[in-house]
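Of the protein chains in this complex, one is absent; all others appear in place.
As written, the chain order gives the labels A and B, with residue 1 at the start of each chain.
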Amino acid sequence: MAPITDGQSLKQLVLGRKDVQDMSDTEADLPPDLMTVNMGPSHPAMHGTVRIVLTVDGEKIVKGDVQPGYLHRCFEKESEYATYTQVFPYTDRLNYVSPMINNCGWAMAVEKLMGLTGKLPRRAEYVRVIVSEMSRITDHLTCVGASAMELGAFTPFLYLLKCREWLYQLLEKVSGARLTHSYVRVGGVSKDLPDGFAAELLGCLDKIASVMVECESLLNNNKIFRDRMAGIGKLTKEDAIKTGCVGPIARAAGVDYDVRRDYPYSIYPEVEFDVPLGTTGDCYDRYLVRIEELKQSMRILRQCFAQIPDGPVMSDDHRVTLPAKGATYNTIESMIRHFKHIVDGVRVPAGEGYAFLEGGNGELGFFVVADGTGRPYKAYCRSPSFVHLSTAEMLFKDHFIADVVPIFGMINMIGGECDK
Amino acid sequence: MGVELTTTRLEDAAKWAKQGKLARIPDWGRKFSLFTYPFVTACCGMEFMSVAAPKYDIARFGAEFPRFSPRQSDLLMIVGTITEKQGPALKRVFDQMAEPKWVIAFGVCASTGGFYQNYHAMPGADQVIPVDVYIPGCPPRPEQVLDALMMLMDRIQDGRGHSQLRLKREQMIAQKTEE
Partner (left out) sequence: MSQKVLDALTAALPGAVVRTGSAHGDEIAWIKREELVPAATWLRDDPKMLFDAPVFCTCIDWLDWKPVGRPVAEYWNETKPRFTVAYQLRSTTHKHRLRLEIELPENDARLPSLADLWPAFNWQERETFDMYGIRFDGHPDLRRIYLYEEFVGYPLRKDYPKEKRQPLVRRDDLPINPIKGPHAGEHK
């Protein structure tokens, strides 16, 4: 090789190119063709497992191919082999940050097909709404905490997880499990709230409110947080509707749709709450909408505890309830009925129906086809995360690779719900 | 196999006692500074976050900072269900880790598949990679996770993790073939 005499030959030596023309330094260093970068399926953004194949031009994303399905656990196929009550644990693991809401959704779908909608005891409905709103709060805490951590803000993550830990302990008192509760049953809930629960939860809400003040002061006007979130991943209102977006993402884009207010179910007509709306549809708006929804959920919880009546927490319709324990152990007819109820399942008359409610991510619905036996013929879950993830390709366009992190975080794609 | 291995606990204890203090220190260091790679897939991820959070605090065991690169970590925590589609990715991550490395199967889905017995959920992560400690639970309580971590730390100290045994086996085979 010829001895190095000038800067041009040094460039040839280092870059290995045969003909380096007289370009400026930056042009000589950057290759012109598009590069494929793989983000996935196991990556630090702790929001489930998804593979994103990005085609980038330098740092700018030209095309992003999102490939879900790494957590496809066959909810629909498993449901066809399980009784209606045995499907509740599978629904817990769909949106695993707000499991009570999934439980309530499945119960609502089955009750719709049996004609029990609106005929449950009032206390059962109130308990369902209380645990659903607690789950919604845990969902938003986890989403905001994890997204903040991915952007480098570790402190709000720890603070919000501390709040989530208090709620998990309360949910454990109610249902027995911290995360996957399987608490709701067709026709009500499995057991009543424990004694002293109201006082504990209301104290916990006060503590959460003060922690939220701290977190908001850390994040809302934080220059780094705003620069990374504001103006990123904008979604217009028309696009949000066409692509099926619902929930906090659609509300951040200005779509005024909340299932609790527009198609009210359970006891939501009797509680007052506001539905926050954003304007620009970027990540910062989604964050603000989630924080505000959290506060509205706390407002709903306080009203529920003021209004909750006494009474049974399970319907007394003989098709869905187990017979009383005294009768089960002492009369043969009740024992047989108990046995058939557990083994065959709740028998739902043949038909199809779609019931939906407001999940942590938006309209979560269950489309059930029943065939008269105790096992569903088909159980389809309309998962909002799946629909939102399909908009990710559109949102990534013309952003930098580093913007993938806040966009993906604020979509709140929960792997279990997306991949079912 | 033709190579003598320590197979009973009595022999193991005797060897450990005869082992000099100097030989035990690297394992002692390794067990108290585990760099975890949390291969988080599903709901157990929430309990992993709780374990890392202030109340259950995995930091007091030294396993605080997750290293999100297999090249820089030595403990692979498989958190959540592994599906058939994920299998090649998991194997690749495991192969990229440097020896000695340990694996914890966190949750019953990673241990045996849990109640997901279907065409896509792999019946346990140990179909693809060797696992040292299995944590049952759906999801396991954080106390169970800490118990499993302490169990793993005992194993590391004794040199009985799968990769440590493999290294020892290879060393012994190499010694034998030299003779």
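Observations
Heads up, the rule we're going with is that a residue touches a chain if its C-beta (ideal position, glycine included) is under 8 Å from a C-beta of that chain, and two chains touch if they have at least 3 such contacts.
Since we're looking at a predicted model, the values are computed, not measured.
Among B:30, B:101, B:120 or B:141, only B:120 touches the chain left out of the display. Where chain A meets the omitted chain, the residues involved are 67-69, 72, 74, 76-78, 80-81, 112-113, 115, 241-244, 255, 257, 262-263, 347, 349-354, 363, 365, 367, 369, 371-373, 377-378, 380, 382, 386-387, 389-390, 419-420. The omitted chain makes contact with chain B at the following residues, 84-85, 87-88, 91, 117-120, 122, 126-130.
Simple rule for what comes next: only the chains that are shown with their structure count from here on.
Measuring from the averaged C-alpha position of chain A to that of chain B gives a distance of 30 Å.
Per the touch definition, chain A reaches chain B in the complex via residues 41-44, 46, 48-49, 69-74, 77-78, 89-90, 92-93, 96-97, 142, 146, 158, 161-162, 164-165, 168, 178-180, 415-416.
For chain B in complex with chain A, the residues that touch the partner chain are 38-43, 45-47, 49-50, 53-55, 66, 68, 80-81, 83, 85-86, 89-90, 93, 115-116, 118-121, 138-139, 141.
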